[in-house]
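Here we show just some of the chains, and they stay where they sit in the whole.
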Amino acid sequence: MRISTRLYVHEMLDGRRRHGGLFLAADAVICTLILLNVAAVVLETLPGWSDRYGNWFLGIELVSVFIFSIEYLLRLWSCVEDRQHDYRHPVFGRLRYAVTPLAIIDLLAVLPFYLYFIIPVDLRILRMARLIRLLKITRYSPALRSLFAVIKGESRSMLGAVMLMSIAVLLASTFMYGLEREAQPEVFGSIPQAMWWGIVTLTTVGYGDVTPITPLGKVFGALVTLFGIGIFALPTAILAAGFARELGKQDFVVTVARVAKVPVFHGLDPVILAEIAALLTPMQVPNRYTVLRRGEEGSALYFIIQGQVEVGLPHGAVDLGPGEFFGEMSLLSGLDRRNATITTLSDCQFLVLEAPDFQELAKRVPELRERFDEVARRRAADNRFASAAGKSAQSGD
Amino acid sequence: MRISTRLYVHEMLDGRRRHGGLFLAADAVICTLILLNVAAVVLETLPGWSDRYGNWFLGIELVSVFIFSIEYLLRLWSCVEDRQHDYRHPVFGRLRYAVTPLAIIDLLAVLPFYLYFIIPVDLRILRMARLIRLLKITRYSPALRSLFAVIKGESRSMLGAVMLMSIAVLLASTFMYGLEREAQPEVFGSIPQAMWWGIVTLTTVGYGDVTPITPLGKVFGALVTLFGIGIFALPTAILAAGFARELGKQDFVVTVARVAKVPVFHGLDPVILAEIAALLTPMQVPNRYTVLRRGEEGSALYFIIQGQVEVGLPHGAVDLGPGEFFGEMSLLSGLDRRNATITTLSDCQFLVLEAPDFQELAKRVPELRERFDEVARRRAADNRFASAAGKSAQSGD
């Protein structure tokens, strides 16, 4: 059975379909274009370059707009295939996709160019608008995405820190205005002017273009600087705590409570649960990680504690979520293990049970064996798995 | 039964009574006034603005003083209704309230204006005193309050850091005074003068208005700067650890020990406790969070581990604290669930037991069922709950 072109395009743009080389090529082209654009915007301002290399810069611009426009339209066309979000409706689903931050950036990357032909706008503003294309790169950087996640997670505290820093700047500047106004009317003549000193000093930039010169001003300035350290340390401190929590989440531990929440272990005797917990190893993998590859010989059971994985079969896929398990499927279910590639759809936490440990456990606790057998029977009868297996069987891979 | 006007006013000012729109309007008015005041103080100092927009600035001042005065008097009048602190005595209770930091700020926000008519004071100092009104905004920002909590929690270490930084500044300045005194008598002529260099350098502000010029001074200055980094990193480091602890508190775990401390589970067999622990989910909510809203269909039991909640009934309220539980009350107690809104009175930690899990647990452990039934009987007979229920019945909502 053939996969629809739209799904193929969607998976390619989404970085899910890695084989074929096409994806990597598309990725490389877009990333290269983004960097070329940034270089063009920056270098165009060098004296003489605009005249000398103007054609090159224009060429980059035209190629960029052409490719980014096609990319945007392809994304809009294929977004209805997205399985993680519900964009299925041909009109409203696409509208919902079009207002996501990444889609808006994709639009803004090309819109100014087209607007230029409709309404006359200053060419220089247009030029700077091209820097927005730089933000497209966040789509390709997991590191940037995880940074944004931490910053967003701490946004409430960060907002408080910004308020506190603003209050500190305001109070420091007002008092310094009172102290230095008469001595330096040209730089401390009003509170807004004094705030330039306040921000430059409290952020420890310290250009030195504006400094207090009266003794009282110096004493107050010294005290403000000293205490300002505590307040302007807040963003660093908040982010450090946020990162520490993020890392801590990765080092999750196997507890009896966690094991007891896996459905297949539900309601087992606590003593047996403690034994199972002792056999399980925690495992943490990022989004888009390939846990098992088609053809590899896996020899462990993976219980999903958090996140979603995709069981990829040659011409279709089944998603599994928390509480479900995979691996060693030939033993446990009707799925043809040799054809399954498991990739994560989000950051995931697994508990891993090695095959020998499972065999030993199953021998000692017949009840557990029965439970796994029942899941296997249920999966074999399950439409999701059956159809996937069926497709696989028909394709004859 | 009608609620007293004073209680109504108190709850409105305290942000507890959110319905009616009035509260939000009052909040918005006060916050807008505060920001207008700050803007007025800042803009008044711009050359010419004071003359041109003087009437506007005066208007803002008069309206602010009028509204802040009324707000202060209303707070003073209604504070006796406060349930979290004991301000019940008409005179001493109000005095106790009047000396809390927030009440003092409220007073200082209007006092200078009235004092101006009694004792003549420099108009410019009066103007700056209006910046104190900015501090009123802390009442409305939970983010700022939680920042203050962390800073306060680490105040002992922060004090030590300030001492260490002062010692570093003092020693560095004294030695630099000895090294640069002769080369630059106009800026290193005395230790207090050298301390300006010391603070500006060690805080890494580095204006550049005063720098060592002798070779020895430069070597010493370089070493001081290098080692100063360690000492002036202390505030950031301390606050980072404080925030990490704060976040860590939020991720509290369900342990058998924690479950065993809930009175209704007290003395149960450890094996059963371990089973219960496996079924409970931790939940952390900030102050003033509405856990259950009147009319919502809740289907879980919440055990309070830390903090206080208010069970709000149409014309009255009952407070619950650590060890008590709420939710699914129609099953467990005489309280009319459909009328109860649960809001937190402080940061709270709950353990949540889903209804189906509870039903299953109760079936397997009859002893537990009996305990919950007994609590239900006791609550039905309890005056607090009975009167609340009674009021509810009489009002006929």
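Letters A and B mark the chains as written, and numbering starts fresh at 1 in each.
Methods note: contacts are C-beta pairs under 8 Å (C-beta built on N, C-alpha and C of every residue); 3 or more make two chains touch, one makes a residue touch a chain.
This one's a predicted model, so the numbers in the text were calculated from it and none came from an experiment.
Novice: To what total copy number does the complex in this file extend, with 2 chains depicted?
Specialist: Shown in place are 2; the entire complex has 4 copies.
We take it that only the chains that are shown with their structure count from here on.
Novice: How many degrees of rotation carry the C-alpha atoms of chain A onto those of chain B, rounded to the nearest 5?
Specialist: A turn of 90 degrees brings the C-alpha atoms of chain A onto chain B.
Novice: Can you check the complex and tell me which residues of chain B touch chain A?
Specialist: 38, 41-43, 45-47, 124-125, 128, 131, 134-135, 137, 141-144, 146-147, 151, 158, 162, 165-166, 169, 195-196, 199-200, 203-209, 232, 235-236, 239-240, 242-244, 246-248, 251, 253-254, 271, 274-275, 277-279
Novice: Using the touch definition up top, name the residues of chain A that touch chain B in the complex.
Specialist: Touch residues, chain A against chain B: 156-157, 159-161, 163-164, 167, 170-171, 174-175, 177-178, 189-192, 195, 201, 204-208, 211, 218, 222, 225-226, 228-230, 233-234, 236-238, 240-242, 244-245, 248, 255-257, 260-261, 270, 273.
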